[in-house]
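One protein chain is absent from this view; the other protein chains keep their places.
Right, subunit A next:
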Amino acid sequence: MIRLEKRPQPSQLWTVLTPVLAVLLTMLVGGIMFAFLGTDPLEAIRTIFWDPLFNPQFAGFTRPQLLVKAGPLILIAIGLSIGFRAGIWNIGAEGQYIMGAICGAGAGLAFYPADSVLIFPLMILCGALGGFAWAMIPALLKVRFGTNEILVSLMLVYVAENLLASVASNLLRNPEGMGFPGSRNFKQWPAAHNAELISGTGMHWGVAFAFIAVILAYVLMSRHIQGFNIRLTGEAPRAARFAGVNPARIVILCLGISGALAGMAGLFEVTGPAGQISIDFNSGYGFTAIIVAFLGRLHPVGILLAGLLMALTYIGGELAQLMLGVPGAAIQLFQGMLLFFLLATDVFTNFRLSLGRKEPA
């Protein structure tokens, strides 16, 4: 008989091994799926994982996309991972991302067409505040009334989406846009444009902030007492209380950080790659970042790698749709498998398989 046996302590080896194993299993099962769809599995996997970076024909276009896509994913996932470590499940980063974009863009557009170097920093600040404020709704409700932050933050995503549709066609609509919904295009307003910092790399301010966030989160979680308190709250809430950690403060801190980072990501996106507030400028980064956070083992460096990998499957997935005619749903399934296999293999971090019969208890 096969049994799972709890390890005396989490296996270091498996913590590192599970993401790799999950990727390999996804390739394997995904390959079988592609075969059933009538696509050559090897070619599909090569198109998804290899071509975006190294295909001589389109790597020049797709390679910068890697950072463009990975930047917001990493920035959001870093914030989420801090909360997840504390057992605070912010599922509504998508909403905070939208609100950050709206607030940051709105703050900037209020000064249009001014040409000050202060405008872009102000927009970043307002973007962060917008996401922060949106995250404070579930935070304060949880602290005050004990509501479930998963439900509240998730439902606020849909509120934010409707707000986005509203401001795109009313409040922030481009007055010179001939009545079409959508704000002014930031690409045509240098003071507010989140331009590429190094040409041809996809590196913009959002990516830079993502890298900074990785470093700061690493220091916070591994060296700082607040990070210790956050981990302690997640591991053993009663022990945290005993240690003197104020649970309400941890809720506010975690949701605040993740909201602010998601808001910033939204602002960088709307002023950069997206270019304008439009009805549906958000593209699900806030939800995908949840997968990235777990794929990266909630560890900053892991998230950095996971964000790049996830971005790769996005770009590669689009490429596969384009080149091989694979349906979009199959690509989403492929990405979903990644999380599925990660969670499945994760069991082995804390348990080991043991063969043989269990002696009667």
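Simple rule for what comes next: a contact is a pair of C-beta atoms (placed from the backbone, for glycine too) under 8 Å apart; a residue touches a chain by one contact, two chains touch by 3 or more; residues count from 1.
One rule holds for everything that comes next: contacts and distances are computed from a predicted model.
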item: Listed names "ABC transporter ATP-binding protein", "Putative inner membrane protein", "NADP-reducing hydrogenase subunit HndA" or "Acyl-CoA dehydrogenase", with the criterion being the UniProt name of the chain not displayed; value: "ABC transporter ATP-binding protein"
item: Residue of A:Ile137, A:Leu232 or A:Ala311 touching the missing chain in the full complex; value: A:Leu232
item: Touching the absent chain when the full complex is considered, from A:Pro8, A:Pro56, A:Gly146 or A:Gly179; value: A:Pro8
item: On subunit A, residues whose C-beta touches the chain left out of the figure; value: 8-10, 223-226, 228, 231-232, 235-236, 238-244, 246, 360-361
